[in-house]
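Removed: one protein chain of the complex. Kept in place: all other protein chains.
So, chain A:
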Amino acid sequence: MSAILMPKPDERVLARRDAIIAGLATLLPPEALITSEDERRAYETDALTAYRQMPLAVVLPETTEQVSAILAFLNAEGVKVVARGAGTSLAGGALPAADAVVLGVSKMNKILDVDIANRTIRVEAGVTNLGVSGAVQHLGFFYAPDPSSQLACTIAGNIGMNSGGAHCLKYGVTTNNVLGVKMVMIDGTIVEIGGAALDAPGLDLLGLIVGSEGQIGVVTEATLRILPLAEGARPMLMGFQSAEDCGACVAAIIGSGIIPVAIEYMDRPAIRVCEAFAHAGYPLDVEALLIIEVEGSEEEIADLISRITAIAADYNPSTMKVSQSEAESAAIWKGRKSAFGAMGRIADYMCMDGTIPTGQLPRVLTGIADICSGYGLEVANIFHAGDGNLHPLVLFNANKPGELEKAEAAGADILKLCVEVGGCLTGEHGVGVEKRELMVHQFNTIDLDQQMRIKTALDPQWLLNPHKVFPLEGRPV
């Protein structure tokens, strides 16, 4: 048994399953309603695969109006709803519950409008992250947030979790790139918030909705900012013999007035696994590796690289290598972006997502090593060094009894350490079920109560993705 408990399903809802399904069937075409056990199984988990829950049913609406009808019906019936994008959440954000209906947005996948002059795109929420960039790439534009799962993950999920990515050091995360949404509240009300203008009137509801983990409403459409592609971009690799040197080098680069597009960090175990998988040309004889990417014209890139190289010289780099070709750049990024998958080939892992003040890096890396060795587990560190967002991968063997629990305990200790040094539990993956019970380490009762009041105010019965984000104890319902 793993440590995270699921609330006991509502027996009254389970007993009414047939009637609930019959009700849904009147609202949707037959192919949009999934009830058989075989087909429901595809929705029983997300990328936090240690947890599985077979949902009551799955609905795959194609329009906002259908979403509205479904939510109004389920609200009246008192049935929980778990909205789902592509199911790539590492925090269990899309994990169903036995007494909940999964509402998948995958069929709402149309690009609605591209407006180059105003630099916006309007999409249905089931469009994939990469699909947004794909729709505007031929026009010289892209959508900035770039989570590693961008091939699969949807805009709906990105909005739910306020997803980031490697390039958000310069371009910001989801909340900085969403201008408007169409959303359905639990009672079926359809609301439009924001639009194509740069700011929205009234309270910043968009800011609240982005990152609310599917607990406030179901987003069906979004207006996003698109940005012109840089003239060129080039990554460079920089290896160090100590985490201290590496961390100090990052601080010096940023302190000099240069904000690279990305500064990614890998430690020795992570480098080995990624290199074996992607043959990216990573040096294998270093303790810490930075991938630093800069953008601009040929001259600007050359200038930035020479500035960065000059700064780095003070921090004992043992390798320094600038990508010489498109193919080499692609390989360097392939290694980084497939890190989680590559790691999955050699071991099971828990992927953590704390953020720390960047000055605390050496202390926290030592702490992570100590915590994991205390549990007899290995760890590989991959993270966004420029903004202090850590992704320690705690390795374990799922077939060995007790190892998952140990990994979870180590992960929890790591996140508590992040909070202790002034950081937070999650930088871009979200709380989900995974970190729900850890919220008390970052927030006190007053903080959590006010957040839960907002949940109650906008979803009085707590039907939208309810068993996430907040500790099970101390809830108002």
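Going forward, a residue touches a chain if its C-beta (ideal position, glycine included) is under 8 Å from a C-beta of that chain, and two chains touch if they have at least 3 such contacts; residues count from 1.
Here, contacts and distances are computed from a predicted model.
**Q** There's a gap in the complex where one chain should be. From "Amino acid/amide ABC transporter membrane protein 1 (HAAT family)", "Transport permease protein", "Glycolate oxidase FAD binding subunit" or "Fe-S cluster assembly protein SufD", what does UniProt name that chain?
**A** "Glycolate oxidase FAD binding subunit"
**Q** Of the residues A:55, A:87, A:104 or A:164, which one touches the chain left out of the display?
**A** Once the missing chain is taken into account, the touching residue is A:164.
**Q** Sort through A:88, A:355, A:381 or A:465 and give me the one touching the missing partner chain.
**A** Reading the full complex, the residue touching the unseen chain is A:355.
**Q** Where the complex has a chain not shown, which of A:173, A:332, A:380 or A:463 is the residue touching it?
**A** Once the missing chain is taken into account, the touching residue is A:173.
**Q** Considering the entire assembly, which residues of chain A contact the chain that has been omitted?
**A** Chain A touches the chain not shown through residues 115-120, 140-141, 161-162, 164, 168, 172-173, 175-176, 185, 189-193, 195-208, 210-212, 228-231, 251-252, 254-259, 295-297, 299-300, 303, 355-359, 384, 386-389, 422-431, 435, 439, 442-443, 446-448, 450-451, 453-458, 469.
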